[in-house]
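Take a look at the structure set out below.
Just one protein chain is left out here, and the rest sit where they should.
Our next item is subunit A:
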Amino acid sequence: MLKYIAKRILYIIFVFFIMSIIMFGIFKMVPGDPAAMAIKDVPKTDPVVYQQKYDAARERLGLDKPIPVQYVSWITKMLSGDFGYSESYRNDVINIVKEPMGNTIFINIFNVVAALLITIPLGIVQAVKKHSKFDNVVQVGTIVGYSLPSFIVSLVAIYFFAIKLQIFPVSGMNTPGFSGTGWEKFLDKMYHFALPLIVMTVASLGSMTRFVRAAMIEALSMDYIRTARAKGLTEKVVIYSHAFRNALLPIITLIIGWFLGIFGGSVVIEQIFGLNGLGKLLYTSLQAQDYNVVLALNMFYFVIAIVGNLITDLSYGLVDPRVKIN
């Protein structure tokens, strides 16, 4: 097991470097001259002085060195937590990212938990009662669910719940000018988070339910289920203890892959509902061409993806003893 983990970690470091090289390459393609940007306050009236300052800026930013050297200095900075300075926010990137990151992680974890609480029971019931009317209706419903992009679900939800029924606010993080105790503030925030969270959960039900159903049907068709039934075990024990445990393996893979996916996908939800999350930050930074922030955010998304991959592999090992052998 230890050898397996070590191998995976080694591999992941390798992948991280490849991805960072790709990112660095893209970052180098950004139009504009960073050195000229850095000294934009210097008047161009005296070309000699300007040139001197320009060269100084190039040297300070390390732009005069060959590309591989630039990459090494850049990645060392990144790894030590120095993500550079944001021009549009006039602050260090690391300070800007903190709060949105908390929000994004919160809504994504909430989404995963809420979606699992719904989809796992639903998928199991479907699998047990397969080809019943209930199953068929849910199957069609899930096709519709995963065929609709989240922005359409959002628009429909805003129309009905925020505009027609006026249960939830249209967008924003908190009521403007709201003051109260910490608990009241939290409640107000949750009130604003409610609709996006519902939308996110609903939008992610489709594919998840189908997957749980398929995994459960697969597990239920195994011989050990027949054995369990023949032993006279109650149906409950057969389904939840024997079948579901074995269906868990593919489900875990999916959950993690999907968890990574929604981190990227929450860009849309955050943008539509005006939530101060990483997705919205990415969006506004791209609009403002604030590429230091963009780069830091992408490195975050990469790290999430890589860590997710690692967790998938490790949990495979934990859930399925056969994996350890190879």
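Just so it is clear, contacts are C-beta pairs under 8 Å (C-beta built on N, C-alpha and C of every residue); 3 or more make two chains touch, one makes a residue touch a chain; residues count from 1.
To be clear about the criterion, contacts and distances are computed from a predicted model.
Q: Could you check which of "ABC transmembrane type-1 domain-containing protein", "carbamoyl-phosphate synthase (glutamine-hydrolyzing)", "SigE family RNA polymerase sigma factor" or "Cell division protein FtsL" matches the UniProt name for the chain that's left out?
A: Missing chain, per its UniProt entry: "ABC transmembrane type-1 domain-containing protein".
Q: Taking the full complex into account, find the residue in A:Ile26, A:Ala56, A:Leu187 or A:Leu318 that is in contact with the omitted chain.
A: With A:Ile26, A:Ala56, A:Leu187 or A:Leu318 as choices, the missing chain is touched by A:Ile26.
Q: One chain isn't shown here. Among A:Ala6, A:Ile143, A:Ile167 or A:Val237, which residue touches it?
A: Per the contact definition at the top, the residue touching the missing chain is A:Ile143.
Q: Could you list which residues of subunit A touch the chain missing from the display?
A: 11, 14-15, 18-19, 26, 29-31, 140, 143-144, 146-152, 155-156, 158-159, 162-163, 170-171, 214, 217-218, 221, 260-261, 263-265, 267-268, 271-272, 279, 282-283, 286, 289, 291, 294, 297-298, 301-302, 304-306, 309
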